[in-house]
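Sending over a structure as structure tokens; questions will come in a sec.
Left out: one protein chain. Kept in place: all the others.
When the chains are written out, they are named A and B in that same order, and each has its own residue count from 1.
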Amino acid sequence: MASPTELLSGIAKPMPGYDPIGGRDQLVTDRADFASITSDVAGVIERKTTIGWWVTFMVSLGLLGILGLSVAYLVYNGTGVWGINSPIGWGWAIVNFVFWVGIGHAGTLISAVLFLFRQKWRTGINRFAEAMTIFAVMCALLFPTIHVGRIWLLHWVFPIPNQMSAWPNFRSPLLWDVFAVSIYGTTSILFWYVGLIPDLATMRDRAKTKIARMAYGIFALGWRGSNRHWQHYEVAYLLLAGLATPLVLSVHSIVSFDFAVSQLPGWHTTIFPPYFVAGAIFSGFAMVMNLVIIARWAFKLEHIFTMKHLDNMARVITLTGSMVGYAYAMEFFIAYYSGNPYESFAFVNRAFGPYAWAYWIMVSCNVISPQLFWFKKLRNNIAVLFIVSIFVNIGMWFERFVITVTSLHRDFLPASWDYYSPTIWDIGAFVGSFGLFGTMMCLFVRFLPLIAIAELKTVIPAADPHGAHGHGSDHAHSDHPHSDHPHSDHPHSDHAAVDQGHGGQGHSAPAIALQKATHEH
Amino acid sequence: MSTDHDTNEREYGLLAEFTNPGAVFHACEKVRDAGFTVWDSHTPFPVHGLDKAMGLKRSPLPWVVLVAGLTGASLAMLLQWWIGEVAYRMVISGKPLFAWQPSIPITFELGVLFAAFASVFGLLHLCRLPRHHHPLFSSTRFERVTDDRFFIAIESGDPKYDREQTRSFLASLGATAVEVIEDRDVD
Partner (left out) sequence: MGGSHTKTWPSPADLTLPDSSGWNKVPLIGALIGVACIGAAAAMGWTSGRFAFAYLTAYMYWLSIALGGLFFVIIQFAARAGWSVLVRRVAENIAATMPLFAVLFIPILLNMDHLYHHWLHPDANDAVLAHKAGYLNKTFFLVRAALYFITWTGLALFFHRQSTRQDVDGDIRHTSKMQAMSYPAIALFGLSITFAAIDWVKSIDPHWFSTMWGVYYFAGAILGFFALFGLLTVMMTREGSDLFHGTVTTEHRHDIGKFTFGFVVFWTYIAFSQYFLIWYASLPEETVWFKHHLAGNWEAVGYVLIGGHFILPFLFLMSRHMKRNRTTYAMGAVWLLFMHWVDLYWNIMPMYVPHGAPADYHSHFALSPEDILTFVGVGGLFFATFAFLLRRQAIVPIRDPRLGESLRFENF
């Protein structure tokens, strides 16, 4: 009889990225090869600008104009043009700020946290998600910047020596925000840029015009794929992911401190930090979902942004949505359990008071709508995915609205109770911020590789130097990994769904052409 | 091609091309075992385990980053203590002038900021980048290093370097092409 060691060593060692149960494998469908990945991704930039892009860009620019107007009017007149009053001193500005920071968090989660967990499906969407993070943080930073009213005194938030010998108050959570969000933005840009370097080199080497070659070349820093560099590069990337992970948790925790360090019922509760983080990831994933669905359709990238990605994101949305639901329930339970009449009042008022409409929008969008994703059929329906994700973002915006406004509008002193309504300038700034986001996003997809080219190559079977596929691209197309496994005859339901999702349109023309070309070499 | 070069022209070294990661991986192992020291491999993406196949040591970057992170965190704590207790003593909402509890957020954030900058600048320093001119860029073939080709470059500075012998050695490793690279930067 064979020894246990021999028996175990006889067990088939699968290909990287291949999962016998289905559900994890086939990140890049169509059995892409290195050249096809390069040309598919670079092709998005190199092709002629489409009408669709121009339309989107122009609409975004228009909204950006509205933002400019709203901000200019605000700066000229002061924050009185907004709907804020006493006691509701925090209105849409903080709501929008928290909303946008939250959106940004999914990008870091996808690029850093999923990287640390070796979730290979993140490859493919991480670049896109990181870009989203940076632009969302830009939008987020805008609101606290303008809400100070006298924006020319903004430098007072930084510890800069000055003739008044005055220093910022480091015990204020709002100052922690200044540091947390700006450092988050900085680190996100560094992380994104490090990831971009090899791809910028790819763009440089493919560039047809001298200007493009110069532009990409300068930022590619002379990258030449050296393995003495890759070795440090991988460590640096891992370190940045390791830094970004606690950073992303800290940022939304600190944002939650803005509320939770106060003594206000509805704001002061200990679960706020992880609850805010879960909510941020929740809304961010929904935003990534929306953007990815648009991008895969607009740029014909269905074989790279696969249904598998969408399915996994839907699962994360349901998970984090349930966490948010847990926090809502826990707040309500503790409002009862505490026996504190102010706590109970704040929550009963939230659900049944003047802002009940906002509360129930929040609950239905955030807690109920993602439960649809328990059903595989709905998780694999693009329309459902898209609509539910929009609902989630509406719900998460309302969550911040509910937290901010309902907690404030019933002061401890009933004489000062009031109702808050936004003015046109509140609305203009918020709607306009989508213009800023959209403009940046359009420029990004036009000029930078929206998929991490070098990284995507590492997850296809041919990248494994020891696999059967690593020894020659001819092999890469001859046999299917499943045939190597004893369970290959089992029906792979997940898999079938992926294949169905694409029908025959998965192969892009350049991919096929390049595959042929590489074979003839 | 480069076979008829004058011997007195400076040459950077030899560049061998491979078509797949497996081939370059095994070639690297052989180059390493043959005792070459001044050489490198170039790939479109980090090939798993290639650092070991090349015999590279682990990157020292984590230590740099750790020190930077601790420095940033300490400086942040110091700054908050100094402003609270020394430079601007002001009681606000009954809180102590300085306490460790509310100083944690910024201490953490600045620690991360310093560490993140150290990761990026440490990386650039270790790679001696940016370097926009490199002899290898003179090769047209090398343009595909960022696409789908894999290369090994052995520099003429290597003690074991001999143009003809090294060339046939590289060819024997399964290289699809071997070319001599001139060093145009050095005059």
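For this structure, a couple of remarks:
Criterion: contacts are C-beta pairs under 8 Å (C-beta built on N, C-alpha and C of every residue); 3 or more make two chains touch, one makes a residue touch a chain.
No experiment lies behind these values; they were computed from the predicted model shown.
Across A:Phe117, A:Phe158, A:Tyr419 or A:Phe447, the single residue that touches the chain missing here is A:Phe117.
Of the listed positions A:Ala42, A:Leu64, A:Leu240 or A:Ala260, the one in contact with the omitted chain in the full complex is A:Ala260.
Only one of A:Val75, A:Ala212 or A:Ile271 touches the absent chain when the whole complex is considered: A:Ile271. Check A:Met330, A:Ile368, A:Ile387 or A:Ile427 against the missing chain and you find that the one touching it is A:Met330.
Which of A:Gly62, A:Pro246 or A:Gly353 touches the hidden chain is settled by the complete complex: it is A:Pro246. Although one chain is not displayed, its contacts with chain B can still be listed: residues 62, 66, 94-95, 101-102, 104. Not every partner is drawn; the one left out touches chain A at residues 1-5, 7-14, 19-21, 23-24, 116-119, 234, 238, 246, 249, 253, 257, 260-263, 268-274, 315, 318-319, 322, 326-327, 330-331, 334, 336-340, 374, 467-468, 484-487, 490.
Simple rule for what comes next: only the chains that are shown with their structure count from here on.
If you check the complex, the residues on chain A that touch chain B are 16, 33-35, 38, 159, 165-173, 175-176, 179-180, 183, 186-187, 190-191, 193-194, 198, 201-202, 204-206, 217-218, 221-236, 239-240, 243-244, 246-247, 250, 254, 257, 454-455, 457-458, 462-467, 470-473, 518, 521. Contact residues on chain B toward chain A in their complex (touch as defined above): 19-26, 28, 40-51, 53-54, 56, 58-59, 61-62, 65, 69, 79-80, 83-84, 87-88, 90, 92-93, 95, 99, 102-103, 105-106, 108-110, 112-113, 115-117, 119-120, 122-124, 126-127, 129-134, 136-137, 142-148, 151.
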